[in-house]
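Here is subunit A:
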Amino acid sequence: MVEQVPLNHALIITTLMFFIGVYGFLTRKNLITMLISVEIMLNAVNLNFVFFDHYLFPGKLEGHFFSLFIIAIAAAEAAVAIAIFINLYRNIRSIDVEQVDKMKY
Partner candidate 1 sequence: MEFQYTIWIVALPLLAFLINGLGSGKLPGKISGWIATIAIGISTFLSYQTAFQYFSSPSRDKIIAFKTTWLRFNDTLHIDLGVLLDPISVMMLVVITTISLMVFLYSQGYMKNEKGYDRYFAFLSLFSFSMLGLVVATNLFQMYMFWELVGVSSYLLIGFYYDKSSAVAASKKAFIVTRFADLGFLIGILMVSFYTGTFDFEILTNPDNLSFSTTASFLGLSTITWALLLIFMGGAGKSAMFPLHIWLPDAMEGPTPVSALIHAATMVVAGVFLVARLFPLYHAFAPTALEVVAFVGAFTTLFAALIACTQYDIKRVLAFSTMSQIGYMMLALGVSGYGGEEGLGYTASLFHLFTHAFFKALLFLGAGAIIHAVHSNDIREMGGLRKYQPITHLLFLIACLAIAGIPPFSGFFSKDEILAATFATHPIYFGIAVAVAGLTAFYMFRLYFIVFWGKEKTYDHTPHEAPTIMLLPMIVLAVGSVLTGFIPFGHFISSDGQSLDLHINWSVAITSVAIAFAGIVVAWKFYKTESDSSDKVARSFGSVYTSALNKFYIDEIYILITKGIVFRLIAQPLAWFDRNIIDAFMNLLAAITNWISSQIKEFQSGQVQKYAFIFISGVLIIVLSFIYATQ
Partner candidate 2 sequence: MNILISHIAVPVLTTLALMFASTQKQVRTIAAGGMTIQLIQSLVLLYLFLQERAGGNDAVVLFKQSFAWYPSLGISFDLGVDGIAVAMILLTSIVIFTGIFASWEVDKLYKEFFISLIVLAAGVYGFFVSLDLFVLFLFFELAVIPMYLLIGIWGSGPKEYAAMKLTLMLMGGSALLVVGILGVYFTSDVEGVRTFNILVLGQHHIPIEMQRIFFPMLFIGFGVIGALFPFHTWSPDGHSSAPTAVSMLHAGVLMKLGGYGCLKVAMFLLPEAAQEMSWIFLILTGISVIYGALATVVQTDLKYINAYSSVSHCGLVLFAILMLNKTASTGAVLQMISHGLMTALFFALIGMLYSRTKTRIITEMGGLMKVLPFLSVCYVIGGLASLGLPGLSGFVAEMTIFVGAFEHEDLFHRVATIVAVSSIVVTAVYILRVVGLLLMGPVRNEGYYNFPKAKWFEKIATVSLIVGILVIGLTPLWLSDMIRDSLGTIVDKLVLK
């Protein structure tokens, strides 16, 4: 793959994906879809790590392991986040992010 796809193209894809995630995070009204957006962002990061690892520093596998751990953490984070969402849902019967604004100013 190294010879056929330039690194920059790969990075363009991850960057796009990352900002798609950002876009989702900033626009989606549902908390769960926001979480989905975060996962997309993390996924982009993972790809970044893997691409760098593969293209530039093959063999040390640092990017590889970093991605591995990020995946694990993303899972943990998602679990806790969803627990909290459910808790919120029980309290206010909604998981609309725009209603999560009782505290402000």
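How were these picked? Simply put, all candidates are chains of the complex that A comes from, given by their letters.
Throughout what follows, a contact is a pair of C-beta atoms (placed from the backbone, for glycine too) under 8 Å apart; a residue touches a chain by one contact, two chains touch by 3 or more; residues count from 1.
Quick caveat, the model's predicted, so the values are computed rather than measured.
S.K.: Given that every candidate in 1 or 2 is part of this complex, which one actually touches subunit A?
M.R.: Candidate 1 is the one in contact with subunit A.
S.K.: Candidate 1 touches which residues of subunit A in the complex?
M.R.: Going through subunit A, the ones touching candidate 1 are 22, 25-27, 34, 97-98, 100-105.
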